[in-house]
Structures are given as structure tokens and as C-alpha cells.
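Quick one: the structure is below, and I'll ask about it shortly.
Other chains dropped; remaining ones untouched in position.
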Amino acid sequence: MKKIEAIIRSEKFEDVKKALESKGIIAMTVTEVKGRGEQKGITLQFRGRTMEVDLLSKIKIEIVVDDSKVDTVVKTIVDSARTGKFGDGKIFIIPVEKSIRVRTGEIEK
Amino acid sequence: MNHISAGDTAWLLAATALVMLMTPGLGLFYGGMVRRKNVLSMIALSFIAYAIVSVQWIVYGYSISFGPDIHGIIGSLKYLLLFGFYHKVIGDVPALIYVAFQLVFAAITLAIVTSACAERIKLSAFLLFGLLWTTFVYDPIAHWVWGGGWLSKLGALDFAGGTVVHISSGFGALALALAIGKRRGFGEYNMEPHNIPMTLLGAALLWFGWFGFNAGSAVAANASAANAFLVTNTAAAVAGLSWMFASWIKEGKPGSLGFVSGAVAGLVAITPAAGYVNVSGAIAIGIVVGVLCYNMMLFRIRKGLDESLDAWAVHGMGGLWGAIATGIFATRAVSQYTGLIYGNFHQFIVQILAASASVAYAFVVTFIIAKFVDAVVGLRVSEEEEYVGLDISQHGETAYT
């Protein structure tokens, strides 16, 4: 079992959500975050001054799935979240040991 | 020196304050509708529009609007800086409060136009655009209708500014939207209002201030003001419900945003008519304008037009309907003027003529000004500035931490 943590552009979230749905990936947890990548956000020029807007609003999607589904989820997110410009985001794959459903107490590994 | 009525002056002082509050109210109304990263920009545009006009008006704006008429086209520069105005009286109120009352009208009109350039205009460009717009669009139309210009000579009725304020700003906004172009991502991404309670608060302040706007336009505390007050409220309430029901039927959900948009549309439509119609007329005007403006908004969206906060659909089309409706529902029960329901076809035609001329003038001249400003300083921010939002890129601020 893996947790897929994808940090994407806020404005791409609806597209990503729909793309995932069409692949049958429904369950997810979503958080509003701020972030910057290695290129350090966006630099604006203003009257000869430079201003860095480094922390931009992003959406973090967390999805826990069986190992078998990881590639589908990753590919779906990459395809639907991409614009080709800096700031498109990152996906991290994190191991999950087990998962428990609160309603029933049942455990999945 | 003529006699001053303390009662009438008291009302005009209060009314002017009420109308002043409408401009930041509009800023909040619009500010709630934009994305979080542009809310300060949106509110600031209203404040700055207000400030630009405040200065322009006392320097020369009042003079070219209300100064001695030159060929029905424009006022002269005789009242520059209002020299000697302290002792003047207009009607039976001190001239200076009349000037102030007219000032707050001019100010909000420019603020309405900011709808069209939401989330993408360069602040410096707006400063220039605003000054030109109020000078070359608002002031002439104000002169034509209220300052003794050709439309007033024609007999066009516009009690509180359906034409002067709402048609000019609504169709001006349309032209500006076309000139500046769509927001990036418009039609692609979600651009949902970031704070609807802020918009509802703004709407409340608009409604509140509008009593000053319409009932103040009687320039007296009399029966005409009382009538204007009540029909204003009636049209707003009816139109709010009318838009709400229209969207309920069509979309299955009556939004709170729909209710207040309808209410504003009702306020717009009753504006030219407030001194000429009674509550029955106001009900009719309100029902129609709610459904009309709602559909104009849908039409605007269908056409992929990014007149971002619907000044055209609400103020432009609502003002147009109000101007025409004045020519329909004007009744002898309220004033000497009559409309179509009294068989007065003439007034009806005059209303259409005056409104059409203003539509055309506002649209064309706004477009020219916008293109000019674009050529000179550039209307739009860069793609990256738009992406990070105008609050940071134009003001160096973040609205909420």
C-alpha cells in the first residue's frame, strides 16, 4: 500500500479530480498548501526592483492505494495536471503499512 | 443669495454620505467575487476610482458637466475649482452639497466599470484610463442629460441616473472587456467567488446607499423623495426574488449571489424611473429586470465574454430597461410626466433614443480610450503577474494571512 502525495496547481485541481474519477480513483484527501519548487517561485520586475513571490498556493492531494494502482494514479495525475510550465508540481510515493476504516474497524494491509 | 432650506439640505447631506458609501460597498461586492489573490486589487480599484473622480470633479469635472452649456454638448470651464461656490445656492440647498452629491455619482460610475478589468488590469493603466473615462464618457453624458445638454432639451427623463450612471458604466464595461481581453484560464478553470459573504455585505451597503442615490435625487425632503425611496426598495426586493426564482427554475438552486445580483439589477432599473413611477410600476419593473439580467448574464457567459463581474448584464442592460421602462410606466399619480401606459408614445420614443445614443457613445468612446491607454502604457499585467495575482504584483500585499 502506498500514499501518493501530489502537489499540483490549484487551478488544475478540478481537471485532476475528474481524470482520477474516470479511472475509478475516488477516495482522496485534499489540503490547501503553499509551496515552491527548486526554481524558487516567480520573480517579478517592478520599477527596476526585483520581487520574489516564492510561496504560491498549491493543492496537495493524498491518495492511498494498493501498490498495483500506483502507476495508474501517477500517470493520471501527471497527464491531467501538466501545463508544461514551471510550477506544475511534484508527486511523492510514500509507503503505508496499513490502513484502518473507522466505520468498521477493518484493517487493510 | 437665495433661501436655504435646512430640511432639504439635511437630507442632501445625509444622502451624499449614503451614496459615498456605495463605492467601497461596490468594492466589497466585487472583491468577494474575485479570487483570493485579487481581492485587494478589486477593492482598491473602487477606492482609487473614487479618489480620481473626487479630485477631477472639483477641479473641472463639475464644470464641464454642469457649467454653462456649450451647444448642448458640454459645459464650460467657468466653475473651475468651484471658486465662489460657498455662497451659491442651487434649488434651495447650498451649491457645494449639490456638487458633492453629483461627485459621488460620478465616482461610483467609474467604479462600476472596474468590473470589466477585474484580476488583470495594471494599476498605472487604470489611473490613466479612469481619468480619461470620467472626463470623456461620464462628464459629457451627465451634461447631456442633467447639465442642460441636448438630451435634456429633447425631454429625456432620467431621475437618478439610469442613463448617466448605469448605461454609461455598463456599456463602457463591455467595451473595456473587449479591449482588455479575457482573464487567462477564463472558461477553462474554476474562477469561483472567494468570499460570498463579502459580496453580500457589499450588496447590503449598495442597497442602503441607493436610498441616498434615488431619494436624494429629488434634491429635497419631500413627497417625491419619499416616493423614490419606496419604489427603490420595491424594485430591489421584487427583482431579487425574480432573479432568485428564475435561477431556481433554470438551475435548480437559488443562490444567495443570485438574489443580491437581482436586487442590484432592480436598483439599477428603478433608478431612472424613481421620480416618475409608483409602487405598482416598480413591481413590474422589478419582475422584468430580474429575469432579464439573469438571462443576459447567462448569454454573456455562453458567448465566452469575460465581462468579469457582469456590469454589462446588470448595469448596462438593467439601465437600458429602466430607461425604457420610465417611458412606459411614468404615471401622473407621481409627477407630471407620463409614459406608454398613459398613451404617451412620444416619451417612450424619446427614452429609447436617449438610451440608444448613450449606449453607442459610451461603448465607442470607452473602446477608443481603452485602446489608447493600451497603446500608451499597456492595459494588462504580464502573464506571471496575473498568475500570482494583482494583490501581490500590483500592491505588494497579501489579503489574508
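Going by the order they are written in, the chains are A and B; count residues from 1 in each one.
To be clear about the criterion, a contact is a pair of C-beta atoms (placed from the backbone, for glycine too) under 8 Å apart; a residue touches a chain by one contact, two chains touch by 3 or more.
From a predicted model like this one, the values you see are computed outputs, not experimental measurements.
**Student:** Treating the displayed chains as one copy of each kind, report how many of each the complete file contains.
**Tutor:** Written as a formula over the shown labels, the complex is A x3, B x3.
The working rule: only the chains that are shown with their structure count from here on.
**Student:** Provide the C-alpha centroid distance between chain A and chain B, rounded to the nearest whole angstrom.
**Tutor:** That gives a centre separation of 43 Å.
**Student:** Can you name the residues of chain A that touch chain B in the complex?
**Tutor:** Spelled out, the residues of chain A in touch with chain B are 11-12, 14, 42, 44, 51, 53, 56-57.
**Student:** Give the list of chain B residues in touch with chain A in this complex.
**Tutor:** 36-37, 185, 189-190, 382, 384-385, 387-388, 392-393, 396
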